[in-house]
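Let me give you the structure first, and then I'll get to my questions.
Removed from the display is one protein chain of the complex; every other protein chain stays in position.
Presenting chain A:
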Amino acid sequence: LHSQQYFWQITLRMNEDLKEMLESSKESLKLEAMKRVVGLIAKGKNASELFPAVVKNVANKNLELKKLVYVYLVRYAEEQQDLALLSISTFQRALKDPNQLIRASALRVLSSIRVPIIVPIMMLAIKEAASDLSPYVRKTAAHAIQKLYSLDADQKDHLIEVIEKLLKDKSTLVAGSVVMAFEEVCPDRIDLIHRNYRKLCNLLMDVEEWGQVVIISMLTRYARTQFISPWKEVGSSDEKAFYESDEEKRKSAEETKPYAMDPDHRLLLRSTKPLLQSRNTAVVMSVAQLYWHLAPKHEVNIITKSLVRLLRSHREVQYIVLQNIATMSIQRKGMFEPFMKSFYVRSTDATHIKTLKLEILTNLANEANISTVLREFQTYVKSQDKAFAAATIQAIGRCATNISEITDTCLNGLVLLLSNRDETVVAESVVVIRKLLQTQPSEHSDIIKHMAKLFDNITVPMARASILWLIGEYCEHVPKIAPDVLRKMAKTFHNEEDIVKLQTVSLAAKLYLTNSKQTKLLTQYILNLGKYDQNYDIRDRTRFIRQLIVPSERGGALSKYARRILLAPKPAPVLQSAFKDRDRFQLGTLSHTLNSKATGYLELSDWPPMAPDQSVRNVEVAEAVSRSTLAFDSDEGPKNGHSCEAGSRSGSGSGSSEESSSEASESDSESSSDSDSGTEQKKQSEAKPAQKVHVKPFLSCKLWCSVLAPSQVEEKPKKEVSLLDLDDFSPAAVTMTKSSILSPSVLSDLHGLSLAASSPAIQVCVSPVFVPVHTYELLHRMTGKGLAAQYHFSRQPCIYDDRMISVQLTFSNNGDHTLENIHISEKTSAGQNIHCFSPIECLEPEKSVTVSMGVDFNDSTQAASFQLCTKAEGFNVSIQPAVGELLLPVTMSEQDFSKEQGKLQGMNESSATIAMTPESITSQPLHRKVVNMANVGVVPSGQNNVHRFAAKLVSSGALVLVCVVQKDSGAQLTVNTEKTIIGSMLLRELQTVLSQGS
């Protein structure tokens, strides 16, 4: 007790020292102290007392000190929640730091502090970081999603939104992390993957190794739900034949159609194949399981070589790989047979690896190679590792049952082993022989006799019990020896193990029934011994046997059947692999290794009977085209990140062949997706007789006869966009932080939390600069049977949702009878959120009505299609937004503009030169043309020949900056935005508009 007190004193004093050092003004002292604190944490000692002293240093300039403080914070924040809140505002500030490393590490620490109070702050920080320009920060955001989810599962819906957004990210850095978040938060939302599927496949090669593993396992699950089975099923049609009705006949006719693999399915297989050559064993294994679960049977063989290669890796890797090979080799012997020698056991292998190799060798054994396998087994039996030798004997037994030709050879070999000096070997042989003999006892009475002779020398209880059972079971084959063995047993009954005693009782009973003349007294004697045994199992058994076989006055009913009960022919045991039904688990998973379901294991679904819609994976064609042009335009060299889209491991301005190969792959994937969508469209047109109205505002842009309203540049009073509702928040904070001393400071810190929009100088203006009056046709009156509909982008912020674009619909009834109940029934396009207008109850002939609805286009120009219904009929219609309508104007100062532009260099910038005819220069002020075409805000400019416009994308909030520099005969047009596709589309549109005369 004294020493303990002493110890406490020491630690107390040490902590005092450290506290002093931490509070000193000298940086080096502080650093030294922090290093010692981290040392304490590493050893698992409690250093939580120092929390107040440490947390003061959180804003220190020294980067190493700061990092160590972060380490400390993350470790103890959970225990000291109130104090931890003190540090939050520092991270808040750091989240806006120009250095991406600092932004990222701030987010990392903020999200690692497991304090429930800051959940809303974390949520905001994640949302913001998800649209950060730096992919590294976005990656950190993806990690933070999981942390927040584990802290507060209620945030799921919001987090899914962020995941959805990040899934669209094209950076290879982000891909792995966001898929990880997806797997953790919402693995069942397979619909989020559809549109990113092809992108993920193409990026896979360039994603870092750990991300590859996660993506591949997710895609395996995805593919199992989306594609039909490539495995031809034999025999299923026979089963059906009996029940077949007309309907099913049709169905089976469909099934027998030659199987054609979905091109997307092929894409996945093709893009994962090179990864079999990865140096990372986990990647190789995950590709192997993907092929095992998804590839047509004849293609699976390519994984064999790579798996065998993994066997040269570390011991632990071998263990896992061998387990998976064991499962595979049960189903597909042929796969690994050529590599059988790789599974030969070495004397230096660990025991569990030896047993696994043995397992595989047994699985691989067949008539052709059994002699080599047995020869190999013979050396194993002599091994010094007795457990392994015993396992070998079992393996021999399994070979013997599987391959009937060698049963006799094996039996003889095993009988020879009975004279082995080692007990475990003998015991195991006896047990195996017993199992083998059960299959054909009549031919082997000599072996039973031999075993009975050996009985005296065998001491292992299991073996003795086995021999007793054998003799009892086949006592009719050895009528002379059996009673003698029983006699010996009666002598030694006392000293036997329980299991042997039980078998002795059984033997006695069986002999009593077959040969009661010789054994009646012996049996009585043994039953008496058993009656007074210490073990209750034996007493029970004895009592039961006595009642059964010894005829008594009362219960004679059962004893009539005693013979049939005890000497019933017993089915031979089936010797089978422990890996028999392991394939119910996905290969390569923890659950497979443990052979039981681990927490969080995601079931691999069966193939769907019918292929689900393929079109869900189509990404709009416009995007694809613009992407390809982008790829060709880029002259920025390898660093701008285009190369990662090229699906190959480029990343350098290397030789021309490299370039061409990447281009080839690009065009390859393009053409495949093109052809997909082509066939898809055809299919749709065949399938659906309903009319389809496609409006293409792109083309009609040229025909705009714009009526210009006086430009309405309005400087709205600055309205703080407070993302964190403080009114909601502060009372909660007060109630939670009970410590009265702390709460004011905490509160003041929390006040600093109100996250302003990404940059405080940029404001979204509420009203648009200019509203063009052009309307588009949604439904022609002829196709609509009297109902005509037109739509128009009102350029007003949508009242339903910030991410939506408001669209005004005008319905007019050109028919001659009243239309009733006009409404939107089903939204056919996935991924777009549509806020419907409230149904119009009735529309008189010659009348028209205007309603507004909101559509979230997700910042793409893909048409939003839905079904417009009247009471009587439904029409398929779609609204296609022009790229200019996806924007919301923002106002900012010229300085802010150039600052933001500076951040959006490189691949985020696209520019073009326009040749302007003299008339086009004079016809209209340039900025009018621009605002007519796109919903952008005008940035006041100091120079006459430079026009700047700013806007943000409605859905993602990404900035779009347009700059036009007029020169004498032309203009230089620059578009900067993070969304490169939108940028290039906008550029093209502007180019067309500006170069036109009128």
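The working rule: a contact is a pair of C-beta atoms (placed from the backbone, for glycine too) under 8 Å apart; a residue touches a chain by one contact, two chains touch by 3 or more; residues count from 1.
The rule is short, and it goes like this: contacts and distances are computed from a predicted model.
**Student:** I want to check something: the complex is missing a chain, and I'd like its UniProt protein name from "Presenilin", "AP-3 complex subunit mu-1", "hydroxymethylglutaryl-CoA lyase" or "Tax1-binding protein 3".
**Tutor:** In UniProt, the chain that is not shown appears as "AP-3 complex subunit mu-1".
**Student:** Quick one: say which of A:E27, A:E337 or A:D408 touches the chain that got left out.
**Tutor:** A:E27
**Student:** Taking the full complex into account, find the residue in A:K56, A:R309 or A:R539 that is in contact with the omitted chain.
**Tutor:** A:R309
**Student:** In the complete assembly, which of A:Q226, A:T589, A:Q614 or A:S806 touches the absent chain?
**Tutor:** A:T589
**Student:** Considering the complete complex, identify which of A:G44, A:P569 or A:G942 is in touch with the unshown chain.
**Tutor:** A:G44
**Student:** Among A:E64, A:D154, A:D456 or A:D540, which one is in touch with the chain left out?
**Tutor:** Reading the full complex, the residue touching the unseen chain is A:E64.
**Student:** Please output the residues of chain A touching the missing chain, sorted low to high.
**Tutor:** For chain A, the residues touching the absent chain are 27-28, 31, 35, 38-39, 41-44, 62-65, 67-68, 70-71, 75, 78, 99-101, 104, 108, 111-112, 114, 134-136, 140, 143-144, 146-147, 150, 172-173, 177, 180, 205-206, 208-210, 213, 217, 274, 277-282, 284-286, 305-306, 308-309, 312, 314-317, 319-321, 341-342, 344, 346-348, 350-352, 379, 382-384, 421, 588-591, 593-594, 596, 598-602, 638-639, 641, 643-644, 648-655, 657-658, 661, 665.
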